[in-house]
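A single protein chain has been omitted; all remaining protein chains appear in their positions.
Letters A and B mark the chains as written, and numbering starts fresh at 1 in each.
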Amino acid sequence: MAAKSKRGLIKIDAELCKGCYLCESVCPLNLISISERLNQKGYHPAVYIEEDIGIKEHKCKGCALCAIVCPDIAIEVYRE
Amino acid sequence: MLLRGSHVYAEAAVRAGCRFYFGYPITPQNELTEYMANALASLPDGVFIQAESELAAINMVIGVSMAGKRAMTSSSSPGISLKQEGISFLSAMELPAVIINTMRGGPGLGNIAASQGDYFQATRGGGHGDYRTIVLAPGSGQEMADLTRAAFEYADRYRIPVIILGDGMMSQMMEPVEFPDPIDPKSLPPKPWVLDGAKDRPSRIIKSLILDTSAMEEHNWKLFRKYEMIEKEISQVELFLTDDARLVVIAYGTASRIARGAIKRVREMGLKVGLMSPKTLWPFPKRYLLEMSRVVTDFLVFEMSTGQMLEDVKLSLEGRRRIHFYGRPGGIISTPDEIAKVINNIYFKEGLETEV
Partner (left out) sequence: MKKVFGKPKCLKDAVFHYCPGCGHSIIHRLVAEVIDELSIQEKVIGVPPAGCAVLAYDYFDIDIGESPHGRGAAVATGLKRALPDRIVFTYQGDGDIAAIGTAETIHAANRGENITVIFVNNGVYGMTGGQMAPTTIIGQITTTTPGGRNEKRDGAPIDLSEMLALTTGTVYIERTAVDTPKNIIRTKKAIKKAFRVQMAGLGFSLVEVLSACPTNLKLSPVQANEWIGSTMTTYFPLKVIKDKVGKLGALPHLE
């Protein structure tokens, strides 16, 4: 798990996402939501809010819970 | 060496470099399994498992074959039925294997007497799907040794399961046999398709699931082309007194031995009768039969069944010649005298005694 002081970020590959939203259900900081647009498979992919609206000061700690539950390995996690 | 038939199979398999045997007890071929248990236990690289079922045994063969090693299983009719799932998979995945069927009376549990009721099952694939297996039919102890060696060679050469079709009588009979020199499995050429871990090469897949219909069709045609090649290359018969024959008996395995005795008897009476004994039941030796049918007008198919190889003879000759049939199913062993009488009746009924 991430050290508490560090910051992180995630990258969601919208085309790999099948819209199961397990990631959304586990994010402790509610930083994942569901896109209104459809991906090529026809799913509404999950989106990482901070990146989507361009927040520089991330709350995301890179705890990777979202990536751990993601069945489709659609999420990459980065940490400082 | 003087050995009983089931031991001949086993000894020949070990000498062919087979170090993996999996089997389940069933009469009348337990001596084969027992011999393998003993032989493989005394070899450092030998693996013998008494499997929990025929299904498990044939699937263990699949695993060893995937790893590129020579493997064998054996059973008798009801057990061979159980193995058909695995034989279909072996065929689909193009895996070599040797399967010995010591046929007994059937259908169902039947009995344990010698019979030839599994010809259709063996030569028509036996399991589901569009495939064939090579089927070899020894008629003597020596042929059991030679064809077991050949079975392993064919299996590897064509990447195909090979079935040896014998019966309880041949498996129990003791005959002198000369074995070929043993093969060290390590000396066998490496197979470029095996699963042994993807070290210094791309990973490999051995599978039978081909969901794409075009790819599945192509795979079926690929198998078909292989079967065509096998038909050209390996069909084999043994001929006995056919040069001047006016009537030729067609029989394999134990039936061919009985027929041979009958022919010796009728020859003494001056009847010109010969024997054609197929050694490969699939591919059926059609071209030998066709060639013979240029001069021979009458054929007698003799089987220990109600007539299965008979269909292949009919398909080969396409109505051009007279085909007679005599068969005793259920484990009845006809005597040479009985067959001699049958030959005699046909010979005179068709007027074969008159010179052309």
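In the analysis below, a residue touches a chain if its C-beta (ideal position, glycine included) is under 8 Å from a C-beta of that chain, and two chains touch if they have at least 3 such contacts.
This structure is a prediction, so every number in the text was calculated from the model and none was measured.
Colleague: Among the chains in view, which touch the chain not shown?
Modeller: A, B
Colleague: Of B:I206, B:L239, B:L290 or B:I323, which residue touches the hidden chain?
Modeller: B:I206
Colleague: Among B:M60, B:I134 or B:I339, exactly one should touch the missing chain; which is it?
Modeller: B:M60
Colleague: On subunit B, what residues meet the omitted chain?
Modeller: 20, 22, 47, 49, 51-53, 55-57, 59-69, 71, 85-86, 89, 93, 195-200, 203-209
Colleague: I need the residue numbers on subunit A that touch the omitted chain, in ascending order.
Modeller: The list for subunit A reads 8-9, 16, 18-22, 25-26, 43, 62, 64-65, 67-73, 75-80.
The rule we apply is simple: only the chains that are shown with their structure count from here on.
Colleague: Which whole number of Å gives the spacing of the CA centres of subunit A and subunit B?
Modeller: Their C-alpha centroids are separated by 62 Å.
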